[in-house]
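One structure, as structure tokens, below. Some questions next.
Of the protein chains in this complex, one is absent; all others appear in place.
Moving on, here comes chain A:
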Amino acid sequence: MSSNATLRRCVVFLFAAVYLLVGVPLWYKLTTIYRAQLPMDYIKSLHENRFQDVHMTIPVYIKSNLYRFPDIHDAVQIQVNHLLNSKRQYVPWSLQILPYDEQLLSGEQKDAYHVVELDLDDFVGYYLPYDTKRTVVYFDDPSVVANDLPFFVAQTLIEHTFALEWDHLSHQGHQAAKRNGNSISINYSPNVHLSISLLNGDGTPVAWEISETLVKYFTPFREMLSPIVNFTVDTSIVFHNDLNLHTLSNSTDVTWQDLAHVIDLSELSSSVYYSEQNALNLAIVFPSAKLSPQGLPFINGTGGQETTAAGDNWDSFIVPQWGVLIVNKDPLEENTKLKESYLSPIMYKFAKDIFQLLGLADTVEDLSSLVITMDSFKRLTILQNMDNAVETLWSLLKLTESFEQMSIPLEVRNNVTEALDLRLAIVDDLNNPELGSDAVWDDLLLKSNRLVQLCESSFFHGEMVQQNFFPQEHKVAVYLPLLGPITVVIFIGLVANLKESNAKPEDQNKELTKNEEEEKRALQEAEGLHAVDGEDEIVESTE
């Protein structure tokens, strides 16, 4: 009897112990939302001063083709610094003016750095070639005599060669860009898909030499832009689609609003079917011979450089953030094959428009010095990526603070940590005045793209959504049917056992007292009967 009670007690206590020591922590562990710790203070400080640790330095080598000026780089440096300090900078940056290094700037590295060449001429001026990163500064002797040359060089570098940096990285320029934006170009993405379509208003068979044309003209273009953007291309012929332009076949005076209201690009806006984040389109449209037998009279035909048998003149239109429309005046004849001679001017036009659509060039002047523009674009994109990355991290931080029920997976923290480390690595390279070749900027651009990707994947992590619409009372509602009965059984059992344990000593005492009284009574009765034999029994029983 006694051993059973002990066993019961042990079992009850064991259940209670398992419930409290294993069950409760396990339940707590399994139901608690995991929120990894993010480096909040660091991200906050970065947000408050985005480029606190950045001072981008671009090395520029200076070379005199005629006179030898041993200390011209020092003089130009002073003038450059002075000029840069005249405008409040949003992103601190400067030029490191260095004497020309024959050894460094030879062979493959010849065009890798910015070089200023000083040429004696009959006037003071400059020239920015479109195919190299050189800046030629012309000077005359009076300018040397008056010692104005360092300033002329500095002025040329800051206001012309590095005009994009000068404009965009100043506080004023940054505010203006933020205010106005650029609604023509797509957001920068390292991968862009190009979709090239030939649209025939009729169903008559047509063909085009697009493959040969692309290989000849577009492959070099893609290669040239490959450090900035990786293009993938697809081509297609679409029949019975003139983008609804036949509704304008009787109009001669068509405004851009008319075109905007009529053109139906819905069949060509299929960017979701490409894996790249962004897509640009080139659509070459021929009206339908049936619906527009006289062609499209509002097309002036200024686009085509030469008239071919395949197609007549065309006009070109840019559709912001979408691509380029080439609208032909006349319908295509049956079984026409569009030759390379027709397609090549379009390729020239498209290449130029791509610069605009990518945001590489805002003005005509940017297109006149292409290599320098592309170089500046890389730097601006690196800084823009860093800015975006910090902005995203700050948004992530605000999000996690706003939504306390949102989980923060460990992967998010790892990504954030990696992103911050990567950012520091980029800053180190940006600040290093010795680094500044094409390879360095390309590498930094890749790193900054990776930085953006890490931050984006942190913000858009798939697990950071589940608890948002799952309030605490739902959790109680889910777990109560399971945990309620178990809790009730264990704790009532425990309480009952404890009560039983507390009750036993009193009962035993009571039982003992009762036995003693009975024994006394029996003894008295036995003494009264003089039962000697019975005495022995009584004695035994009392022992």
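As a convention for this text, contacts are C-beta pairs under 8 Å (C-beta built on N, C-alpha and C of every residue); 3 or more make two chains touch, one makes a residue touch a chain; residues count from 1.
The rule we apply is simple: contacts and distances are computed from a predicted model.
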Given "NTF2-like protein", "GPI-anchor transamidase", "pyridoxal 5'-phosphate synthase (glutamine hydrolyzing)" or "RBR-type E3 ubiquitin transferase", the protein name in the UniProt record of the chain not shown would be "GPI-anchor transamidase"
Out of A:Ala16, A:Ala36 or A:Leu83, only one touches the absent chain, namely A:Leu83
From A:Gln109, A:Thr132 or A:Asn432, the answer for touching the chain not displayed is A:Thr132
Full-complex touch with the removed chain, picking from A:Ser3, A:Ser211 or A:Ser402, is A:Ser402
Across the whole complex, the chain not displayed is touched by chain A residues 66-72, 74-76, 78-79, 82-83, 86, 111, 120-121, 123-127, 129-132, 134, 136-138, 141, 144-152, 154-156, 160, 180, 182-184, 187, 216-217, 219-221, 223-224, 256-267, 269-275, 302-303, 315-322, 324-325, 347-349, 351-353, 355-356, 363-365, 367-368, 370-371, 392, 395, 398-399, 402-403, 459-466, 468-469
